[in-house]
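One protein chain omitted, others in place.
Think of it as A and B in the order they're written, each chain with its own count starting at 1.
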Amino acid sequence: MIFKEILEILGTASFAISGALAALNKRLDVFGILILTFVTAIGGGTVRDVLIGHTPVAWMKDQTAIRTIFISYVLTLLFHRAFKKLPLTLNIFDAIGLGFATIVGLQRGLEAQLSPTICVTLGMVSGCFGGVVRDVLLNEIPLVFRKDIYASASLLGGLLFFLFSAWEMVAPLAATLSILAVVLLRLAVMRFGWRLPDVRG
Amino acid sequence: MIFKEILEILGTASFAISGALAALNKRLDVFGILILTFVTAIGGGTVRDVLIGHTPVAWMKDQTAIRTIFISYVLTLLFHRAFKKLPLTLNIFDAIGLGFATIVGLQRGLEAQLSPTICVTLGMVSGCFGGVVRDVLLNEIPLVFRKDIYASASLLGGLLFFLFSAWEMVAPLAATLSILAVVLLRLAVMRFGWRLPDVRG
Partner (left out) sequence: MIFKEILEILGTASFAISGALAALNKRLDVFGILILTFVTAIGGGTVRDVLIGHTPVAWMKDQTAIRTIFISYVLTLLFHRAFKKLPLTLNIFDAIGLGFATIVGLQRGLEAQLSPTICVTLGMVSGCFGGVVRDVLLNEIPLVFRKDIYASASLLGGLLFFLFSAWEMVAPLAATLSILAVVLLRLAVMRFGWRLPDVRG
């Protein structure tokens, strides 16, 4: 369905742009930026596919993803000043990407007949590990380990999907509501500055 | 056999705790600490399984490991001050974990009919790469590349296993003695501060 595909493209694009902007900030050359853009956009799904043995990994057969990433790269090179002035827009796209990747990852786990705990974990891996790879390559402690509620928003989305399914909700509706919950939680987190506690040493 | 399972749980727990303590030191939030705990405990076996194509990787089907990791996480959050005062206990557990993971990794290599050199390498990967992933995610040069004899203790364990097997020792005995050798070497290293040389530039 076309609506689903548009969401998926927006999600991929926002992950790609976050990689491109981070690489720009570190003054990589234009080709280094391209690699970071690519790796950030496909990293989570790639780690997921490798862990469950779903190879060749998904992006090798997904022309749409590759085109989306390349267009995001060109747009970021051209309009990075404008993008940096639109953090809210980018954050909404990123929240959509996180929610979408979470549910796609979880469903890959179900297809491989893995337990609910593992499916939820695969959702988090899909949603978060692109950013983890991006930060490791740029020599930073991954933002997702330190940031306002992010991996935990993905966790919530995964748990809700199983809750809704237990209520015998059909999968497309359960998926849509779970993604919506991730997006709303992320928006609330950004609006109100919620954080998880750290542990005093 | 129950004794083997207790050793395996102690090994997993000690890897998990080392991840949790390292994450605590870097002031990650509580969810970041959980991810580090998990990744440190399962990292070595995961890399091993991915390299030999043994997918879905082992922890996806191992409820015991997942529970052990989660309990280790909760215990570390509650008692991290006490744990830091018990370095010897933790180091003994860690040595058991290293020995155990070494032999499990090596046996996976044998099952995949790989050469002895590769089996010993897989033992080292299983024993050491959890710590490597932990340190890379926390933006450090992996301790195992700089530390007192650690990967080399795993190497010794792997070589001994093949030596004992060549003497026609049965596998469970060869495994037990090899693990014991790793533990004793690690304890001696910690007691006497042995180090491998570096190379003057």
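As a convention for this text, a contact is a pair of C-beta atoms (placed from the backbone, for glycine too) under 8 Å apart; a residue touches a chain by one contact, two chains touch by 3 or more.
The model shown is predicted, which means the values in this text are computed figures rather than measured ones.
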- line: Of A:V30, A:L88 or A:L163, the residue that touches the missing chain is A:V30
Residue among B:V144, B:L160 or B:A181 that touches the chain left out of view: B:V144
Query: Given the full complex, what residues of subunit B touch the hidden partner chain?
result: 50-53, 112, 114-115, 117-118, 132, 136, 139-142, 144-146, 149, 151-152, 155, 195-199, 201
- prompt: Going by the touch rule given at the top, which residues of subunit A touch the chain that is not shown?
  reply: 23-33, 35-36, 46, 50, 53, 55-57, 60-61, 63, 66, 77, 80, 136-139
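We take it that only the chains that are shown with their structure count from here on.
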- line: The angle in degrees, nearest 5, through which subunit A must rotate for its Cα atoms to match subunit B is 120
Chain centre separation (subunit A, subunit B; CA means) in Å: 30
